[in-house]
Every structure is written in C-alpha cells, then in structure tokens.
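The complex appears here without one of its protein chains, the remainder shown in place.
This part shows subunit A:
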Amino acid sequence: MTRSSSLSELGRATNCSDEHDSSCNVSSSNRSLRLAENAKRKSEAEAPFLVAFKYFSQVKAGTPVNGNDELLGHLDRVERMALAQGLPPDAVSIMLEFAMSLRCRSSISSRVLRFLIPASVVPQEAVVRGFSWLCTQKMPQSMQILFLRWVLTMFDMIDCKDNLRAIYGFIFSFVIDESLCPFICHLLYLLTIKGHVKPFRVRKLLDIQGRMGKQPYLMQLLALYKVFCPEMVTLTMPSRMRAGFKNHSTTWKAALAALKRRNAGKEAPSMELTLGVRKSNSRKRKFHHLEVPALTPAMESSGPNARRGVCLQQLSSFNELLDNLNSIELPAQMGSLLSSALALHYLDCVQDESAFLRLNFWLGHALHEEFLFGPADGSPENMAEASHFLSMLVSTQHFLQEGFSSTEGFLFKFLQVWDGFLHRPQILELLSDIPLVPSSYIKDALFEPLMQLYFTSSVFFKCSVIECLTSMLRKWLTWHSICAQEEGLDISLNNRSNMSLSLSGFLDSVLKLVQFVGRLTSAGLQLERGHTLLLHHALGFYETVSDMFLKYSLPLFVMLPPGVFYPALLATDPVSVDRLGYIMFRYRQNLTSAKEEQKKQKELSIHINRSVYQEFNSYLVAMVAHLWNSRSFSLRSGIQVSEALLERTKVGDHSNCFDLIHHPAFLNYAIDFHQQCWPERADIDLNSIKAGKYWEWYVEFLFTQGFAGLRDFIKVNINPTVTRHSDGRPSSGQPLSQPSQPSQPTAEASSTALS
C-alpha cells in the first residue's frame, strides 16, 4: 500500500511536469525560447519557480554540480523562496524526492534538506518515499540523520500519519543502527499506537538496552510501551525520568517561527471583524493579554441548574442569530464577543449588567497591561499588534455606537502620560467615543492633558484634536437627542425631576467643552498664524455648535469667539468665508426659532443670555459692513485700526477692501465676472461691478460658484428691497438691522433678541 501510494504521488509529480513539458520542453537548452515561453505565462512571478521545480523533478542522476549554473541558479531561487514564504506541499514533495534520491552530490542534498521549510503542510507520501530511499542503504549517515531530524521537526506539519504508522516495522528496523537509534526512538515514540507494541519489539529494545546501557531515548520508548502494554514490559521504570528527546534543530524551528511571524504580520492589517475566532499568533506567553479570547461555552458546572442554550460559535449567520436570540448563552469569556461581527450583533442586545462588567474587566485589563503597566516594548511587531488591537476596539465601538467604560477609564489615565504620538489616530478616535464627562471632572481628566499636548504639537495634531472634540460633541449631542426622544425627556427646566437635573448637568458639560474648544481654536489660530486647515477644523466645530437647538434640541447658544470669527471673515480662501456665512445663517435660524418657542410657551422656559444676542448682532453687523456695505474698519465693523496705521498700508480705499468684490478670497471671482461682462475692456475696473444691476448679477454669479453658505447668509440677513442708496452707488442691501439704538440688536435679529 505504501508503495502504491508513493507511486501515485510520483505520478502526480510527473503529470505535473508533463504539463510543463508542452510549454517548455527545450527550455533547458534554449534560453531565449524559454524566456518567450515564460512571457506567455499568466503569472510571471511564479514562473521561475515552476521551472525550477520542474527542473528538480527531472534532473538526471549523476548531473555534475561544479560549474552547473543552471542547477545552482534554480537551487538559489528555491532556497530564497523557501526561506521567505515556505514551500507549497507539491514543492516539498519534489525537493524531498530530489534530495533523498541523491541524484546530485550529497552536499547538494543536505543543502536542500536544510532549507526545506514547508509553507503549510508536508504531504505524508513525500515522507513515506523518503523512508523508502532511506531503505536503499546507499545514503551517507549524516544525510540519514539529517532526514530523520527534519521529519521530527516537521512532524506536526505532516498532513496525516496513517501511512507512516503502516510502515512502523520498516522504521523500527533502523533501531539497531547505533547512531540513528535516538532519532528512530523519538519518531517511534510519536507514531506508536497500542497495536504496534509487540513482544519481539520489546525484546529487541531490551536487547539494545543491554548493549548500549540505559539510554534515555530507549527508556522513554520502553516506558511508552509499558503504558500501552504493562504486561509485556517487565522492566521497572524509575519514577522520575529525564524528560524529552533533544533532537530538534533550532535553525529549522527558527525559520518556521520567522515564517509564521511574517505570515501573521501580513494578515494583521486587515481590520475587518472576521467571523469566527482570530488565530492567536506565536506571541510570547506572558504578553498574551492583547489576544481576543476564543468563543467557548461556559463550563457546565458554572450554574447549579444551568439551562443549556445555544452557544454563539454554533451560529454562522445573522438569521440563525435571530432565530435563537432568546436561547443564546453567554460565552465563558465575554471578551470573546469582540472576535466576531455576529457576536457583536448579539452584544448589542445583551441586558446583563454583570456581562458588561466582565467585558470591561477584560478590556480594561488588556489596555492597562499593554499601555500603562507594561514595560514599553517598541518593537515593530509589538507596535503593529497594539495598533491592530486599538483599531479593532475603534471599529467595535463604532459598530456599537458607544464607548466602553473601561476604554474611558483607561483613556483618562493614558492621557496623563501620552506623548501625543503613540497610536495617535486610534487614541483620538477612542477619545471621541467617551460618553459625557461630568463638568466637575472634565477639566482635570480631559482638558488639562489635551491642552498641554495641543499647544506643544504641530498644527496637524492641533487639527486632529479639534476634529476629535468635534466628533465627541456630536456624539454627546446625538446621545442627548435620542435620549430625549426615547424617554420623552422634557427639555424645560420647570420640571424638577431627575432628568431635568441631568439636563442642567449635560448643559454644563457641553458648555465647558464648547468654551474649551473656543480657547483652543482662538489661541491655536493665533499661534499658527491663521493656518487654513486649522481654521476649517475650527469652523467645522462651530457648524455643530451653531445648530445645537434645531438639530439636537438642546437649548444652548454659544457664539464663536472673535479669534475664530475674524480670521474666517478675513481669510484668503473663499471656503472659509462661505462656511462662516453658513454658520451665521444657522445661528440666526436657531436663535429665531428659540425666540418663537419662548413666545409660544409664555413662561421663560428657555433662557437665552442677552449677551448672546449682542454678540450675534455685532458679528452680523461686522460681517455685513465688511462684505456688503464696504465699510471695513468703520466704527461698527468690529475691527478698528487707527487712521495713521491704515495710511501706512498704502491701500487707497481701505473701507471697501473687504467687500465681496475686493475681498482677497473673492477677488479672482470678481475679475472673472468682470471679464465675462466686459470682455472687450483691457483694464479692469472692479468698481464698475458695483454699478446698477451688475452688483446683483455678481452676487448671483457668486452663488452659482457654489457658495451656498454665503447665499443663505445673504438671503436671510440682507433685505433686497433696500438695495440702493440715493447716491446711486449700489451700496447694498442693508443688514436688516440698522439699529435705532446701539444696544438694540440689528435687523431681523432684533426680533429674535430679548427686549
């Protein structure tokens, strides 16, 4: 049987080489033809290896080695491949056959054995054939030992062992060879089953033992025989024996380990939550805390009258999950739920408080051990693993749309020691998932450490911090609005229930956060000289803030600080001005509807600080004065610069230099518009746009360029009917303001303001 199966193996190998024959039968002699043939192959990268394997499967016995570049070239290629990615099963068969048949010099054969590292499995038949070559007895002893050690080292990778057990007798026959005996004993030890223990074998072993003394390898094998058939081995065994065979080769093991590591590294970047358990890699034992445990059912005895339900790992589809939702048992380790997407769906419905406590204990422990207690291990593998773990946590929390409390607790501690660099993207993502922080803690836990990092880091770090805080604010607001809907939370403060208390607490925290970001952005923009990217992140934050009442039904109004407003108004890029217009538009909508709400409800349920209106109005006036009325640097424009200083700028008419035509952000639109209106004019007179209908057309033109924020701002704040001044200048839509008394808010806004 052995014979036939190894023949079939050989048949397979020759079949495979026949296929290659058709494409490159003369290749070995004709290089150019071979290249041409190779080009036809679909995968060019694999071609040289296919050729090499074909070569080794066909090479004739007695092929000279010295000066045989072809042989050595193929050998090099295969060696590189073997050490880099391991050899596929077929290649292992071919190379083992080549080495064992000793077709070239035995030095070549032992070289082949030394780099014969399988990628996945070793086909059993290859090993069986190896033994048949061993039986030919023409092999030098060093080669025999090398082969046996190779088999022992790769034993766990042999796909199946039944045929090897079938040739147990053949293998046993080598036991008489003194130098092979230790290795043969070891191999027999691994292969022996009860049926193999026969009186004649026991006699043989005892015989050898008599000759060679009580060698540990013989004793181990005899001990195993005694375990299987105590009646056959009468020898008394010492109760304590030196354990183990010491036959493995460290170089092979190291190569295998390196291969495994590399393969694990290749899989690591894939961040999707795989169904089923992620295979743990060969991490050192004491650092296993970053492994997500396997989904296993809880121990039977864990509950006195445990009702056996369905284990999560038995389910393979979402439908199955739905069908069994009520009978699913929690796994032995809650952390294992993070290992599969299906389990996460289930986690979403778990109500058990202690289950979450278990999960949090596990997760908190892993995070603490890795990032707080453990010695810093900066090796690339470790960093990659840590970053993979954090990314997994980020995607899990996004999936659940909620942060774990252990992540939160960990982050507060980690922020105190963080350098702002280690795993930055993940840490900031996790930070943005933190649920609402009570206002009494928020400064020490969050603001102080973030502020230190913020002011000492690059502008890009500043941007990512603002982005993180924006996302945090959005999540808090979303949580609040959902919570308010679900529980019918009355947002009025008259109701003195628990929830209204919590609303004031919530308002407090949100207010603190908004004020904090206000400070960060103002000072940051100053430090970074109004960096455009930072400005955009700041405006992104205030887009959320301006809409808190309408979008998230939170009665809180905080205006953006001057440190953000003016840099945006005077920015050189039109997008910033446009976004500012949108933000002002949203503020107005929010304030107006809050005002209406107040009127409807009569009693003072929504309290809006008077100063908010004042601030809004002064911004509004400033914006209209600059963009529309060409009154930059005037009394009400918000920016006052002494005449002397303005003189020194040598700008002719400084009052109009920030109107929609001359504003540096819109200047090129103005020129574009000018050219379209008067294509024949050689010199450009931008002021002519202000005349007559052109102004309106120009504004329309700007709207068509995608400045929707600006359009909303202008439509709401500027009354188109009052467009003309008596002097004929198109001086513009007034802000619907023109206050009669300075303290009175402007325009439309006057109706929203408190009287």
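Descriptive notes on the structure:
Just so it is clear, a contact is a pair of C-beta atoms (placed from the backbone, for glycine too) under 8 Å apart; a residue touches a chain by one contact, two chains touch by 3 or more; residues count from 1.
Keep this in mind: contacts and distances are computed from a predicted model.
Of the candidates "Two-component response regulator", "Enhancer of polycomb-like protein", "Centromere protein L" or "Endoplasmic reticulum-Golgi intermediate compartment protein", the chain left out of this view carries the UniProt protein name "Centromere protein L". In the complete assembly, the contact with the undisplayed chain comes from A:Thr236, out of A:Gln137, A:Thr236 or A:Ser379.
Only one of A:Val51, A:Leu342 or A:Leu436 touches the chain withheld from this view, namely A:Leu436. When the whole complex is considered, the residue among A:Ser109, A:Asn360, A:Ser637 or A:Asn656 that touches the unshown chain is A:Asn360. Residue in contact with the omitted chain (choice from A:Arg77, A:Arg165 or A:His368): A:His368. Across A:Glu178, A:Asp207, A:Glu320 or A:Asp444, the residue that sits in touch with the chain not pictured is A:Asp444. Although one chain is not displayed, subunit A still touches it through residues 152-153, 155-156, 189-190, 220, 223-224, 226-227, 236-241, 243-245, 247-248, 253, 285-286, 289, 293, 296, 298-299, 301-303, 332-335, 348, 350-351, 353-354, 356-369, 373, 397, 400, 402-406, 408-410, 412-413, 416, 435-436, 438, 441, 444-445, 483, 486-487, 498-499, 501-502, 505.
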